[in-house]
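Pasting a structure here, questions to come.
With one protein chain removed, the remaining protein chains of the complex are shown where they sit.
Chain lettering (A, B and C) follows the sequence in which the chains are written, and residue indices restart at 1 in each chain.
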Amino acid sequence: MSFLKPRKDDHPKVHEAYEVMKDGRMDRREFVRVAALVGVSAGAAYAMAGIPSPAWALENSPFPADDPKAKKGGKLRVGMQIQKMEDTATYSWAEMSNQTRHIVEHLSMTGPDNITRPMLAESWTVSDDLKTWTFKLRKGVMWHNGEEFVADHVVWNIRRWLQPGLGSSNVGLAAFAAMRKDSGKKDSKGKAIMVEIPGAVEAVDKHTVRFNLKKPVLSVPEDCYNYPTALMHPSFKKPFSSNPIGTGPFTLTDLQVGKQAILKRVTKMSNGKPFTYWGGEVYLDEIHYYNFSNENQLSALASGSVDAIYEFTIEQMALAKSLPINIIPARTARTLCCRMQISKKPFDNHKLRQAIVKSVDNAKVKNLVYPTGGDVGQNHHVAPVHPDYFDLPALKRDVAAAKKLLAEAGYPNGIEVTIDVGNTDGPWHQTVCEALRDQMKEAGINLKINVMPASKYWEIWDTTPFGATAWTHRPLGTMVMGLGYRTGVPWNETHMASKEFDAALDAAEATFDVEKRKPLLGKAEKILQDAAVMVLPIFRPVYTGSSKKVHGFPPHPTGYHQFNKVWMG
Amino acid sequence: MNDVTPVLECRNLSISYYVRAGEIPAVVDFNLKLMPGEAHGIVGESGCGKSTVALAVMNYMGNNGGITNGEILFEGRDMRTMSAEELRQIRGSKISMVYQEPMASLNPAMRIGEQLAEVPLYHEEETSKEAAYDRAAQMLAKVRLPDPLRIMNSYPHQISGGQQQRVVIAMALLANPRLLLLDEPTTALDVTVEAGIVELIKDISSEFGTSMIYISHNLGLILETCDRLTVMYSGEAVENGSITDVFNNMRHPYTRGLFSSIPLPSADKNARPLLPIRGQLPLPHERPDGCYFGPRCDYFEAGRCDQGLIPMEDTGAGERHAVRCTRYSEIDWSKPLELPDAGDPVEAGDVVLNVQQLQKHYEIETGGLFLSGEKKTVKANEALDFRAREAETVAIVGESGCGKSTFAKVLMGLEAATDGKVTLDNVELGQLAVQKRDADTISRLQMVFQNPFDTLNPSHTVGNQIGRVIRKFGVETDREKVEQRVHELLDIVKLPRDFAKRRPRQLSGGQKQRVGIARAFAGDPKVVIADEPVSALDVSVQAAVTGLLMDIQRENRTTLLFISHDLSVVRYLSDRIVVMYLGRIMEKGTTDEIFTPPYHPYTEALLSAVPIADTSVKKRKVVLTGELPSPANPPSGCVFCTRCPYAMPGVCDVTAPPVREFAPRHNIACHLEPEQLTAMEPVITIEEEKAA
Amino acid sequence: MLKLIARRLLQMVIIMAVVSLILFLVFDSDKFKKQIATAELGGFSVAAMSDHDYQKWLKDKGLDVPVYERYAQWIGGLLQGDFGKSFEKDAPVSKVMGERLLNTGILAFWVFFLMIPLSLIFGIVAGMKEGSFQDRSVSFIAVFTTSIPEIATAILLTVIIALGLGWLPSKSAMTGGWNSLELVLPVLTLVLYDFGYVARMTRASMAEVMTSQYIRTAVLKGIPYARVIMRHALRNALIAPFTVIVLQLNWLLSGVVVVEVFFQYNGFGKMLLEAALFGDIYVVQAATLVAVFVAVLSQIISDVGYTFLNPRIRFS
Partner (left out) sequence: MTDTTMPAPRLSLTQRLKRPRALIVLSLLMVIPLIAYVMFGEPLARAGIREIVLIPAIPATLILYALAMASWRESWVAILGGTLVFFWVFVAVSVPFLPLLDPNKPIRPFAPPGTEVGDITFWLGTDLKGRDMLSRMLWGCQRVLVWGVTATAVAYVVGCIFGLIAGYISGIWDEIISFISNVLLSFPVMVLFILILNYLGPSGFNIVIAVTFASAPAIMRIVRGLALDNKTRDYVFAAQTRGEHPFRIMVVELLPNVRGPIIVDACLRLGYTTVAITTLTFLGLGLQPPDADWGLMIKEASNLMVWQFSYMLLIPALAVSSLILGFNLMADGLREMSLRD
């Protein structure tokens, strides 16, 4: 096995990580990811890790390698919910970004292998303290309107996101949160209004951008590929769909929300000169998105109305298997969180919560719903796919203990509780709840399942005492823990408020070394698990499908569409 | 006469309908011979099969009817052997028909001209459209319709009922048929309009020489229009002969019963009370063996009358006079019938009900919720003024639209009077809605309704409905006593006590009316209003119900307000008569005063219009022209002026007529001089040489 | 007659005004505003929004204006032909709805084009001879087809024709551009369901006319049977089916919802359902008004037509 050694000028973290890896304390793939994060090219990182570089780890390109058999031309029809395209920075659905992803692009790009590579940036470097990030931009990247893509454009975009009134969810990302400070002013509800720290982002020269962060952030490149972070031309005016200027290979020719979004290759810039795409060969001529609700997408694929779809659910697997299609699974950290709100009766009773958790066999539930694929959850929301996952001992179902706890909680004759479920990701939510019901029954807990339409569930998801909420995939365990369980954060649906937990999480977040971070995060995981605020039995895989004609359809864990190298056969 | 082929001959004709329950014989063993130019009447009560005969002649019996036996020969050819095309050619051209309901018989969506012109167009070869329309217009003129061209261009609903019937007659006559079938052609019409149609039919038979079959339940009409007649009972012809033979020398007990149960305006209740036929018409599938009339016949003889089919036998006397009775020769037909005791005339008491200048106007709005249209005033009652005494029967007579039913509603408190007064024992009722009247007042004023099928609530038992009145008026409250009282009332109206448990649909029309009477008298009323209580009943039942009503009234000394359009019935039971026309009183007085001059011209016309089934009666013809005006749009001046034969232009159509008193409480509202009125000849005269 | 029409139109305007006001008031509730926000931004985003952000969002959407003001604005826009803007589709309502209405219009056209002759002919043939074999069979078929709800008809047709035989596409989303084949199943579904109803009405009307006395008069007048049917019977027997057929327009607006959703056909019904679930006020408003307009208009047409076809009413 041959290892490429890190170069001298590589980031010290690379050296550090390299050593850790060599000692066998770090997974090689994790090393590739970390090295890529701090600016080592993916190809080099794979070489250092001593594993063969996958086909897509082409040097200096975020895209997979060209398939020699690829044919040019054709259109790809994709079934997806067609949303509006107002402002990329305020996108709230991944589907929206799919409609835009081939028009406007990001500084970086996270591939289906969970590795983040430079995209519009050619490379980046980071200071040792992880506070200063310098991005070298690609030269010769052209906007559709004929202008060259330069550093000022990046600065303009990022400063726009930081504006208090925009309402972009980007400010919740660690990288950009570290560019803001408290203005001292308060809004009508007494929350602090945050403003940009002057100089937090600066154009060093025409092709260099520097981030000056107020605290160390590890996930800057990953954050730069979050779906609302596409870079727009400064001439942008809402809505994007009526003036779609980007750097990507496609442009929007027709958008009808709820019906279709038609993307076509850009051949000429608006000044009349031919447009050359920086990213090399793109095979498709057109990408057509047609509106199909999630549950109808597979039928649409089956009936030949579309060539590929956004997603299908586990219940449709048998159908998918019966069809002549490619089934494309992706292992993710998406989950269903049957959480209790500890500020509400009767879930303020810790013993009761423990009884509920004890009465359930998570592995059994997972195997019932996802017999193959997926991971068993341990009631703490960090998934095995997360690089910083700390494997706590598996939970054991204990009905007797649950009964005892129930009695101690003051319900010796059992209790009836109701869970709200909205099947927001598909009917399997309900199946999970039904499995919980059957298992809890043995412990004397009578679970009533209140099924409601998805839209209604989203109105109460953060207020209901007991609800089954679907959470999407996020690349890091610290990210989900920070978003969902830190005291007072908006998405803290359990109303968990634990200083120890917050402290453990802070410690984990400030630790670059994954191996060191793991036990720290493990501590937080344990606190969360012991708090017994939820039953989180499954991390589910995501399935999508394409017809046999479609080649190179990438299985992305967050459902991002990356069609640069897709071709129709 | 035997060398002449009859126009129509029915031989041993039997017709049945087939329904789910099985075969229902509608006509049994029917014979008829109709000579050219002859008018033949078929008379009988409802359900006797007379209309079936007419439709059978047309060979039109629907999907479920058929001739089971016998033959129908039209001009010597058996109609049953004719092809569909032959039948079509005969229908409408050689045989044509006039129907009971003219409105329903004309296509509502086609102009009258087209409907008429079809007849020549499809029956005469090479008739041009213009010629057909010309013929139609001429024929309309012949049936005495004014302005034929306008009528040709109209839709049926745009002309009045009388005019529609004239159109139907014109249609029937267009192809100059050999045989004209008239199925109750005037039943749906008002009596004065009926008179005009009857007049027309009589003229037609003389002018066109067409043979006619005239079907009616009214013996008087048959007398006026026909040469011969057949009396039918329950699907059988029971008597057949010339008018004079059957009217004067009837040889069947049913015919006799029929005659003695119809009121004649020539007689009053004390002179010749009505004699009803007991029992009721058997249902087709419940007919007895032998004589169908047997169970109701006074001459019934077991062993003879209830065996086998009784054949039609020629009496030998008279002209082709035949009768279906085994005992006709044994019965002493000269012996008068045993008449029931008429009872003594009742002495009238104090004034109970006093109506003074009563007025009832309706406002009709032609708009809805948002856009209000014009308002129209319908003067339903105008200046009504009369009194009724205890134990007295006051009849209110008039044709449709005369306001008699509105008056009843005002009296009962369902409508408030617009002006004027109605007092019952000094209680003012005109403005007092029924909800505001005390139970005592309500119970003193009760009503018997017109339609026997409507008068009882089909969902409740008879006992319940009578009992409710008893409880409501507090006559009795105890459950058993109420039941007791219900039984007493059923006894009074001569119904079996177990009828209390029955529902109305299990009762016949006459029985329902009896229950209605029992209900009206349950609260011991002082005044009973009877709104045409017998007009929907068959004649033989009418007599019984009328008799019953009078008996009870007499016994209880109740005041009876009897509303009717039929002067002959009225004559039988009323002490006083009020004649109304378009909401106004034309004439009022005692029964005798009304039936003898001086007449109001309208009274005169009404009297003349009533068909009288008595060969000894001679009527003076007074036929009114024109149609009844709508009460929403009455003529100015005297409301009768548009149809009055004596109308004086410039006077009658300008000012309302004065009310003159000819005798105490005999008033006539007319512009004619009193002398002129007094000088009128009586309308009805009886020839003294009437055969015994 | 004109007065009648004017009155009905006025009534319609009042009804539409009442309905739109009620809808405005209903959708003005905080609950519904929250629903729109959730539908548009997703539950997570809404939960993360500060009150400031939420107020700003409301302002962006124009939902911060008091309801009466919004209603007045909306009415004002309406008078200028502006139905407002769809929150979900981010396009003028008139554009979105126009297209959807056109699609549904095409659907409706074919439904009526097939259904009217079919049901009239069968109904008349059946009604001509009540109780005959043809009558019994038509009646039975009619009861049968009307008894199968559209959703079941759609399933049966799809399973047999599209999935089993593979003759037709099972969905009608028209993703490859306009495809008339995709229209067949939705049209067939609606025709099958509606045919029975109209045929039954026609049969009943014809049967009633055939037993009427004026048909007896016509027959006994000796005119040929064909003329009795064509001239005397049909003229009267078709009055009731006419009104029924016009009123089917109203029914169709109900029927298309499930058919369009099932077949994924981008029509008016599907739009209405989507808009209602999203809380897309202006689309719901406009769609409801259009639905009410069509419904009331069809009622008016049917009334007027009835009056016009029926001389008994026309000339009185």
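Brief remarks follow.
We take it that a residue touches a chain if its C-beta (ideal position, glycine included) is under 8 Å from a C-beta of that chain, and two chains touch if they have at least 3 such contacts.
From a predicted model like this one, the values you see are computed outputs, not experimental measurements.
In the complete complex, the residue from B:33, B:502 or B:554 that touches the missing chain is B:502.
Among the residues B:25, B:220 or B:510, only B:510 touches the chain that is left out of the figure.
Set against the missing chain, the residues C:36, C:258 or C:286 yield one that touches it, C:258.
Among C:15, C:141 or C:309, only C:15 touches the chain left out of the display.
In the full complex, chain B makes contact with the omitted chain through residues 20, 276, 278-280, 295, 369, 412-414, 434-435, 437, 439, 442-443, 445-447, 449-451, 454-460, 465, 468-469, 472-473, 494-496, 498-499, 501-502, 508, 510-511, 516, 519, 523, 544. Contact between chain C and the absent chain runs through residues 11-12, 15, 18-19, 23, 26, 143-144, 146-152, 155-156, 158-159, 162-164, 170-171, 250-251, 253-255, 257-258, 261-262, 269, 272-273, 276-277, 284, 287-288, 291-292, 294-296, 299.
Touch with the hidden chain on the side of chain A covers residues 295-296, 298-299, 302-303, 315-316, 318-319, 322-323, 368, 423, 427, 430-431, 434, 448-453, 456.
In the analysis below, only the chains that are shown with their structure count from here on.
Chain A and chain C have centres, each the mean of its CA atoms, that are 44 Å apart. Once the centre of each chain is set as its mean CA position, chain B and chain C turn out to be 52 Å apart. Those residues of chain C whose C-beta lies close enough to touch chain A in the complex are 31, 34-35, 38-53, 55-57, 86, 88-91, 96, 99, 162, 169-171, 173, 175-176, 264, 266, 271, 274, 277-278.
Here chain C touches chain B in the complex through residues 3, 6-7, 10-11, 14, 129-131, 212-214, 216-225, 227, 231-232, 235-236, 239, 309-312, 315-316, going by the rule given at the top. The touching residues of chain B, counted against chain C in their complex, run 58, 60, 63, 88-93, 96-97, 99, 101, 104-110, 118-119, 122-123, 155, 157-158, 168, 171, 367-371, 373.
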